[in-house]
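A short write-up of the structure that comes next.
Only one protein chain is missing; all other protein chains are in place.
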Amino acid sequence: MSHHLHQISPEMQQCIQNCLDCHSTCLNTVSYCLQKGGMHADAAHIRLMLDCVEICQTSANFMLRGSDLHARTCGVCAEICDRCSQDCDRMGDDPQMKECAQMCRRCADSCRQMSMATA
Amino acid sequence: MSHHLHQISPEMQQCIQNCLDCHSTCLNTVSYCLQKGGMHADAAHIRLMLDCVEICQTSANFMLRGSDLHARTCGVCAEICDRCSQDCDRMGDDPQMKECAQMCRRCADSCRQMSMATA
Amino acid sequence: MSHHLHQISPEMQQCIQNCLDCHSTCLNTVSYCLQKGGMHADAAHIRLMLDCVEICQTSANFMLRGSDLHARTCGVCAEICDRCSQDCDRMGDDPQMKECAQMCRRCADSCRQMSMATA
Partner (left out) sequence: MSHHLHQISPEMQQCIQNCLDCHSTCLNTVSYCLQKGGMHADAAHIRLMLDCVEICQTSANFMLRGSDLHARTCGVCAEICDRCSQDCDRMGDDPQMKECAQMCRRCADSCRQMSMATA
């Protein structure tokens, strides 16, 4: 992040950034998937992507507020991002889906660490 | 809810309604607390109220999408609503805070049941 | 609304309720549309429904906070709900889509009044 955040550790700043990046990539990829159609537009896949978009945003906001409950939202976020990355990987040799899967894994990793650090 | 929801059980509809009511009451009460000042406007209290507002909205949205991951968000929501109701009860003989505490408890109860039903 | 809201007129309480109902119905209908497939799952239609979901939530939150800027978000909300109701009506003789269209129109009407009252 280019901007300064009040009372937020470098590790948490990185986790916030990963959540925001994952949020942006997943929401943008929902539009890609709907245009592509077929298995990309499968109801369960789009729903999982929208779940991921929302929990990433929520987790980022808990950290930005400096809430001590962020460990709980980060725990759920890690789980949902893991599932979403697996679902994106199922879509075959598709660069947009590969990038989305990678972003989800990165977010899941940092959220998992964040959820354990304060457990 | 006056309107019909697709593939959502009566129990879940009630839980969605409780989340939306808790969301509305808490967000409205944030303004009340800031105007009142003193311990009502304590940073930790406002932060917890905003946490509650956001997780209620997120949990309601997971259920409205028909996501099977709603049990996870409902579990976190129950925990945060419990904490928020205790914090509101601490504010003494204040009808707005009493009503907010009660709404948080009702939301916590139904979210807890929702999180166990599918665990 | 069953619960009391601080410093919010009956007209605004009704508008908040309409926004929350429209939000819930549209988000739930997104899942219905994705399962149904065909023109219901058209990328532009799902995108417009998600736009409607989000602006209804945002407008409700501005009013719940007691913000004097709610007239601006309600103005945009009225416009997006109008478009969404027309798009839902295009889907033919489908009760879920008819109910969604009706909810969007009701929300558009009350948001339009809200945006003009304070203009």
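Quick notes on this structure:
Note that the chains take the letters A, B and C in the order they are written out, and that residue 1 is the start of every chain.
The rule is short, and it goes like this: contacts are C-beta pairs under 8 Å (C-beta built on N, C-alpha and C of every residue); 3 or more make two chains touch, one makes a residue touch a chain.
Since the structure is predicted, the reported quantities are computational estimates derived from the model, not experimental observations.
Touch with the chain that is not drawn comes from one residue among A:Cys15, A:Cys88 or A:Met103, which is A:Met103.
Listed here are the chain B residues that touch the chain not shown: 31, 34-35, 37, 41-43, 46-47, 50. Residues of chain A in contact with the chain left out of this view: 1-8, 16, 20-21, 24-25, 27-32, 57, 60-61, 64-66, 96, 99, 103. Although one chain is not shown, part of chain C still touches it, namely residues 47-48, 50-51, 54-55, 58, 61-62, 65-67, 69, 72-73, 75-76, 79-80, 83.
Following the convention adopted for this analysis, only the chains that are shown with their structure count from here on.
Averaging Cα coordinates per chain places chain A and chain C 27 Å apart.
For this pair, chain A with chain B, the centres built from the Cα atoms lie 23 Å apart. In chain A, the residues that reach two or more other chains under the touch definition are 47, 50.
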